[in-house]
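For this view, one protein chain was removed and the others were kept in their places.
Should a chain be cited, it is by its letter among A and B, assigned in written order, with residues numbered from 1 in that chain.
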Amino acid sequence: MPQSIASHPDRLLPAEPGTRSIARDLLARVQDLPIISPHGHVDAAVIEQNTPFPDPAALLVSPDHYVTRLIHASGVPLDRLRPSKTAEPDSRAVWREFCKAWPLFDGTASGYWLRTQFESVFGLQHEISAETAEATYDAISAKLQEPGFRPRELFKDFNIEVLATTDDPLDKLESHKAIAQDPSFHGRVLPTFRPDAYLNIAHPDWAGNVERLLAAAGDGGTGYGAYLAALESRRRYFIDHGAVSADHGVITPATLKLDQAEAARLFDRARSGEATPEDRDAFEAHMMYQMARMSVVDGLVMTIHPGSYRNHHQPTFEFFGADTGHDIPFGINYTQAIRPVLQDFGTAKDFHLVLFTLDETVFSRELAPLAGFYPSVYLGAPWWFLDAPDAMLRFRSAVTETAGFSRSSGFIDDTRAFCSIPARHDASRRIEASFLARLVAEHRITEDRAHELIVDIVDASPRRVFKL
Amino acid sequence: MPQSIASHPDRLLPAEPGTRSIARDLLARVQDLPIISPHGHVDAAVIEQNTPFPDPAALLVSPDHYVTRLIHASGVPLDRLRPSKTAEPDSRAVWREFCKAWPLFDGTASGYWLRTQFESVFGLQHEISAETAEATYDAISAKLQEPGFRPRELFKDFNIEVLATTDDPLDKLESHKAIAQDPSFHGRVLPTFRPDAYLNIAHPDWAGNVERLLAAAGDGGTGYGAYLAALESRRRYFIDHGAVSADHGVITPATLKLDQAEAARLFDRARSGEATPEDRDAFEAHMMYQMARMSVVDGLVMTIHPGSYRNHHQPTFEFFGADTGHDIPFGINYTQAIRPVLQDFGTAKDFHLVLFTLDETVFSRELAPLAGFYPSVYLGAPWWFLDAPDAMLRFRSAVTETAGFSRSSGFIDDTRAFCSIPARHDASRRIEASFLARLVAEHRITEDRAHELIVDIVDASPRRVFKL
Partner (left out) sequence: MPQSIASHPDRLLPAEPGTRSIARDLLARVQDLPIISPHGHVDAAVIEQNTPFPDPAALLVSPDHYVTRLIHASGVPLDRLRPSKTAEPDSRAVWREFCKAWPLFDGTASGYWLRTQFESVFGLQHEISAETAEATYDAISAKLQEPGFRPRELFKDFNIEVLATTDDPLDKLESHKAIAQDPSFHGRVLPTFRPDAYLNIAHPDWAGNVERLLAAAGDGGTGYGAYLAALESRRRYFIDHGAVSADHGVITPATLKLDQAEAARLFDRARSGEATPEDRDAFEAHMMYQMARMSVVDGLVMTIHPGSYRNHHQPTFEFFGADTGHDIPFGINYTQAIRPVLQDFGTAKDFHLVLFTLDETVFSRELAPLAGFYPSVYLGAPWWFLDAPDAMLRFRSAVTETAGFSRSSGFIDDTRAFCSIPARHDASRRIEASFLARLVAEHRITEDRAHELIVDIVDASPRRVFKL
């Protein structure tokens, strides 16, 4: 067995011995705290039905666009890694590709999460490599058959207290209901209202979605008023089933207040297929304003995830679908874009608006100043390409001097990969400990306060920001 | 008394022992040098009249938008922290709010400045906390009554040599005059020419200001020529009263050269209330060109502070006025925007143009390359949200490899908070020592040169760049 870094007690901690020692103590304070995961993409049915996980490739490789994208970049066609429209690759063959490609992941966030899972969750005795591909496939497969490896058992082992899913507004939330009513299961699995495909006219399913929305939750009308009422009704349904937040994956963070008549006119025009691109942009921006207004009324935390060019490579999208590794960030601004919402709701009682970004330039320039003034605004944790050790440290360095520690959302794992959840939260806790330890070592905060702060960051912040 | 970090001799210095030791020696070289403050917002009348400072809240909390903004973000309405149009909160109540909110400031620049003041200036024996609110209020109040706490005594205690204020072009500068003529006072208090409200047509007072300007300093004419002559005359007046610089708080750094006739046409149109938004932008950009031209002639250092969306929250602006914590930065570019000025004056003899930014992305991309070629261009020190330890280190890291150390302005405290001036300059000196110490430890500069450089940065640079 080669030297293990996955289980090294000081992994991710700063090298300087004095700082490391402070970081160790800080980490010890939070290492056993339960996992709060207020935003992610696990399927609630997986928890409800507690069916065994599939084979190693189908669990750890094929569905994870973080993993397949880097192997794809190395020249392996995507159809050897994940199902396409026409075929599904053999699991062992996928695993072999992954094992061959494993050295590509050195230094990446995905590499850290995978390595930690292999050792801490699956107890692998071998390093991943082309040579050990069969052995590791078999070892993980065997583990996945064990009763202790069912989703509900892992949920408990992982010490997860709250896990939020992301759901279609018309989802009946049967799995969430069943889990909540099961007295034998003690975790909270909460739905999240995600209405993008009902708000964005440019979405290919928009017209059909609106039709279904009006049919399922409308008041009998077919116009803009009925549409708003139906959205309000579905939000209420989600709240009744435990939802604490509504999430918005938008192109840009533009928001816009339109008067009722103008909004209705755009809605009607879109329904008859006559909306111009300008109409679409205006309507989507206005619907962000409406979502904020509804959040003020019904209390759902509003989270915004903008700035990704979705499906950048059209041929891949056509053959493999969305979320297959070619969403590429671009530059955004929040200061002007979010102003219409903040004008009217920036100081509204109990309104929580969590702003995420893939463009680091807005951390110090816009997000920290906004969150450092508006009581409604919270800094979303580093997201997607940025939830990695160095990027998380850059985030803290960029925002803390303006906004302190109280304005952050707490860590968001944002993942579909259930078995990676502990590794992700572990990495985040190690980085928070590292950042605070540096401030202590530089006599910028006291060690006592750092101990309070790390508990607040890891535990109290997500509860407070997400109203848990 | 809990462990003190405010007086720790190594505060803000790097944790690595070898580097820290180098930094300590560098810091020792400059710790006793006088404070040069070539840009700030202290009121000259405070120094002239030498009246005692008001109570702790009115001195340290209510007027400081860095402080009130973060407390406001935590949910405290602004009318409990600062005067509004209709009411003024009780000082002790404000102080109690501040003390309760004090933990929010951990890790922030404001927290560092306040903590240092509490210990070094006010000699507080208690940590700030909700429990000690009355005691600390009383202790600071008592200090403020002492004769040694009058502004002129503190000016001397703080070892301030030069303090520049920021003034309206029509200000008679009576306080500056009185101070200069007082043989018993040895500091220099210099006015700064700040004509934004006379140049920017969109400013609500522009028309009235121009009227007053022409009446006070005009040549009898009412057109564009008279307007330029009046501005030149007032600049001359400022220079005669000790001014060394003219400061420009603009939305974007756009500059534009118009011919005389076109500029006159825009001016006339604006005076008759017919200017379009495009006219306004063009005229403001052209007036930046004119200010540069005048600086070339009269020698005033030109400083530009762009990129802040002023009064982002309209309801707060209406109730509390400007400078109340909701100016939010946005992305800017200098390369194209400043070119018209640099084309004509970039190599003009003795022209000094100091460029500031709230958008860190221009540090390495634009400012260092510009200042590393144009003799007129100097890098403004990290400003506003960026005059904090980590941000100042990012600045040095971003610009030094292209522009070296000779092209920076030296530290600018930019503050209204007189009692925070030593803490701010102290923080800056510690960070300069830390950055240089790292370069020494990495064998990138010699220790001897670092000792020369820190003196140059702290003392010679501001004198050279601001022609003091």
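Going forward, a contact is a pair of C-beta atoms (placed from the backbone, for glycine too) under 8 Å apart; a residue touches a chain by one contact, two chains touch by 3 or more.
Keep in mind that this is a model prediction, so the values were computed, not measured.
Within the whole complex, the absent chain has one touching residue among A:His39, A:His326 or A:Arg424, and that is A:His326.
Considering the whole complex, the residue from B:His126, B:Arg365 or B:Arg416 that touches the absent chain is B:Arg365.
The residue touching the chain not shown here, chosen from B:Ala57, B:Val244, B:Ile421 or B:Leu439, is B:Leu439.
Not every partner is drawn; the one left out touches chain B at residues 16, 18-19, 331, 333, 335-336, 339, 342-343, 346-347, 361, 364-366, 368-375, 377, 397-398, 400-407, 438-439, 441-449, 452-453. Along chain A, the points of touch with the absent chain fall at residues 2-3, 5, 8, 10-17, 69-70, 72-75, 77, 103-109, 111-112, 309, 312-316, 325-331, 358-361, 385-386, 388-391, 394.
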